[in-house]
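Just below is one structure, and these are the notes that go with it.
All protein chains but one are shown in place.
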Amino acid sequence: MSDTASNSNALRNPDGALGHFVYVLKSNPVTLLAFSMFVLLIAVALFGPALAPYDPLTSNASNALQPPSLQHWFGTDNLGRDVLSRVIIATRLDLAISVAAVAISFVIGSLLGSVAGYWGGWLDAVLNRFFDTIMAFPLFVLAMGIVAALGNTVENIVYATAVINIPFYARLVRAEVNIRRESGFALAAKLSGNSDVRVLALHIFPNALPPMMVQVSLNLGWAILNAAGLSFIGLGVRPPTAEWGIMVAEGANFIISGEWWLAFFPGLALMFAVFTFNLLGDGLRDIVDSRQRS
Amino acid sequence: MSLLSVENLQVSFKTRRGEVQAVRGVSVDVAKGEIVGIVGESGSGKSVTSYALMRLLDRGGAITGGSLTYGGIDLKSAKESAMRDLRGREISMVFQNPRSALNPIRKVGHQIEDVLCRHARATRSTAKAEAIKALKAVRIRDAEARYEAYPFELSGGMCQRIVIALALACDPRLLIADEPTTGLDITTQKVVMDLIADLIAERDMSALVITHDLGLAAQYCSRIVVMKDGEVVEEGDADQVFTAPKHEYTRKLVDATPRAGVSVRELLLPYLRSPMPRLPISETPLMEVKNLCKTYQGKSGPVYAVKDISFSIRKGQSVGLVGESGCGKSTTSSMLVRLLDPTSGELIFNGEDLARTPAKSFARDPRRSAIQMVFQDATDSFNPRHTARQSIGEPLARLSGLRRAQRRARIEELASLVGLPLLLLDRFPHQLSGGQKARVGIARAIALDPEFLILDEPTAALDVSIQAIVLNLLVDLRAKLGISYLFVSHDLHVVRLLCDEVIVMKDGEVVEQGPADLVMDKPSHSYTRELLSAAPRPPVLTALKSAAAE
Partner (left out) sequence: MTKRLATIGMRVTQAIPVILGVVVVSFLLTRALPGDPAVYFAGPAADEASIAEIRAALGLDKSLPHQFLIYASDILRGDLGQSLSTGQPVVSDLANRLPASLELTLTALFLSCTIAIPLGVLAATHPGSAIDHFCRILVTAGVSLPTFFTGIVLIYVFYYLLGFAPSPLGRIDFVYIEPDHVTGFYLIDAALAGDWETWIGALKQLILPAITLALFTLAPLARMTRASMLTALSSDYIRTARAAGLTENKVLFAYAFRNALLPVITTLGMVFSFTLGANVLVEKVFAWPGIGSYAVEALVVSDYAAVQGFVLAMALLFVALNLIIDLSYTLIDPRIGFESK
């Protein structure tokens, strides 16, 4: 309604949300770094095909297993493909898998968690049991089981990763909604003539968003690790598709003979991505926390 | 020769926004056998002063100047190891919120033993007996059984006794009590303060009592130091400070303290006192509560939160609902404001039984706008993502049918009605002070011109001087708008200032009800008498009266 008004207000007011954001970025160079790394990652994912110097799938047997050089910054693999190009191209796929998985679990988890946290009762009890059951599996192992059962495709990796993440979101939202259910502002909203659904959707849920965003950021990193781990053991992504996990798996065979660059660079890219999301999550947590403190 | 001497104490904290001077040149002396009170509102630096004495400042805090001497020892430059020997043996401390002041996963007896053994008051073999002795010293019955208890198994008052036992276990000569009654029920407050006073007298100790409550300080302390913004504004005998305050701030505090025999206007400084408005009360009942019950299904059988209570509120009347925590007053007010369904009973509002409409669908009921509420915790009652304008505008947008421009005008009208500067309307809750938030809360509650307003301890979290202003605002609004109030509070003195009738609740039942003056001056039920005697009585009234008579 008056969102625009409060936004422009925030710009003028140094204590406003945006002012605070700028303040945190300024005072915390690590968070600034995290945001820059995030932007870089997104740019590579979007413009990957234009940035890659070679075709990621063209093999060239005469040029196989070349160490890093000026022509091939990250060297070439056993089929003579350019590792740098493959690492760049893989960014989009890896990010897409994790973003899709996290989006699915965010939506489903928020819905289930809000309902369970606000109304409680038997629904809460049933959902709790359900999440207990999911969490009773070591999560990566459950994801393995799901992909093995549903079939070895990229979509199923997304679904499996989403399923194992849902309990985290649902539990978090449930807790956040539950502590605010009886809060003064929720009651005041009811007195103002808001129905339960409106109170939940417009007053309580938006206040649960900041901790959710922290969780999303940390989760993205974890989802990437998870997807890469699955393809490392041969699930989901199939060769010759460029994907970080599978590239590390292929490169692992050459480590013992000293061709380190095959596995090292995709692994480094993977680490960079996960590190970015974790750093970003920590930064967001600082913003969220200090806002609650002040 | 004083036991403790503080001279020109300066304490500052390093914060995000630079260094903040919390204490600016405070001087206090405590003589042997004397109880000195430090009184001040929040942010006055009174607690920081006491932590500085113990050298227990939070991280980032440092003593930047002045001197601290205890029995000839320089506390400011003493080594940390020397301080550790002093703490608990020479100087002890009692804290607010006793429940969290004890280690939650250690038996209370063992916590006392830790202190005894630390200061060589007991050996391994004698520790248990000594700890039980310390528990008995604070008049804990069945001390052997309590020794085995964990803090979560004990009541707040009992926890505070344990904290006192812990503090006094090694016979210190000075006790610092930092808001020792905050977080306790009013009857427990008196028991705890009496205990502290007795023990100090018995052992010929000295004490420094830190409190925001002038009445309490006046009753228990011989000398009082008044602090404001990190500085001492006045110091003197308890009686003198109250009867003849020299500083205007002290005057303001004394005046603002609710007490028997004054009107709500007299809480304000003389030049702010406008004449008391006329408050007409009609004979027509507005809200009739008949045989109201609320029963919860607990794990071990049903819990009777409200047991068959009946009362009525007339149009224009203000009724006080008084009781300690757990007495059922909050449950009652939730049912009256239609956020909670009663188990049985009627709520006749303007002749119609509201209890027939379930609380769930009452949000859409046309009578929703007639019954509104002002919430207790001003911070918690605002959506942190909404500005004051949005908060006040919410009921208007949902229920008034006003257009946008009309709403805007109405919000500004309401703001000026409650005395909120229009500039503040675009601020978020965390950018407003406690008093400002209270005003926003009231503006929101009266936005829809309700007939009936439930005030749930609206001033409980406020400093006394702000409380005085808010109470007067409520009186003015009642006169202007003709609203009926149900004023829920634990503080009988505040209720008397604002209400025509009083209902006293205990354990879900009404124990006494009647005209405010009658209930307060001639209470018929023993519980009401207990509540009344528990409230600290400042010497102000008698002194002021005799001064007036002269």
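Read from first to last, the chains carry the letters A and B; within each, the first residue is number 1.
Note that in this section a contact is a pair of C-beta atoms (placed from the backbone, for glycine too) under 8 Å apart; a residue touches a chain by one contact, two chains touch by 3 or more.
Nothing here was measured: the structure is a model prediction, and the numbers come from that model.
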Item to check | Residue among A:41, A:228, A:242 or A:284 touching the omitted chain | outcome: A:228
Checklist outcome for this item: Among listed residues B:17, B:59 or B:124, the absent chain is touched only by B:59
Checklist entry - Who touches the missing chain here, B:11, B:75 or B:167? => result B:167
Checklist outcome for this item: Among B:30, B:75 or B:102, contact with the omitted chain is made only by B:102
Next on the checklist: Suppose we count only contacts with the excluded chain; which residues of chain B make the list?
Outcome noted: 54, 56, 58-59, 84-89, 92-93, 95, 97, 100-106, 114-115, 118-119, 150, 152-153, 163, 166-167, 299
Checklist outcome for this item: Where chain A meets the chain that is not shown, the residues are 129-130, 132-142, 144-146, 148-151, 221-222, 225, 228-229, 232-235, 245, 248-249, 251-252, 255-258, 260, 263-264, 267, 270-271, 274-275, 278-279, 282
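Methods note: only the chains that are shown with their structure count from here on.
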Checklist entry - Counting in whole Å, what is the centre-to-centre distance of chain A and chain B, each centre being its mean C-alpha position? => result 46
Checklist entry - In the complex of these two chains, what residues of chain B are touching chain A? => result 16, 337, 339, 360, 363-364, 368-369, 372-373, 375-377, 380-385, 387, 389-391, 394-395, 397-399, 426, 428, 430-431, 444-445
Item to check | Complex interface listing, chain A residues touching chain B | outcome: 1-2, 5-6, 9, 13, 15-16, 27, 183-185, 187-196, 203, 206-207, 291, 294
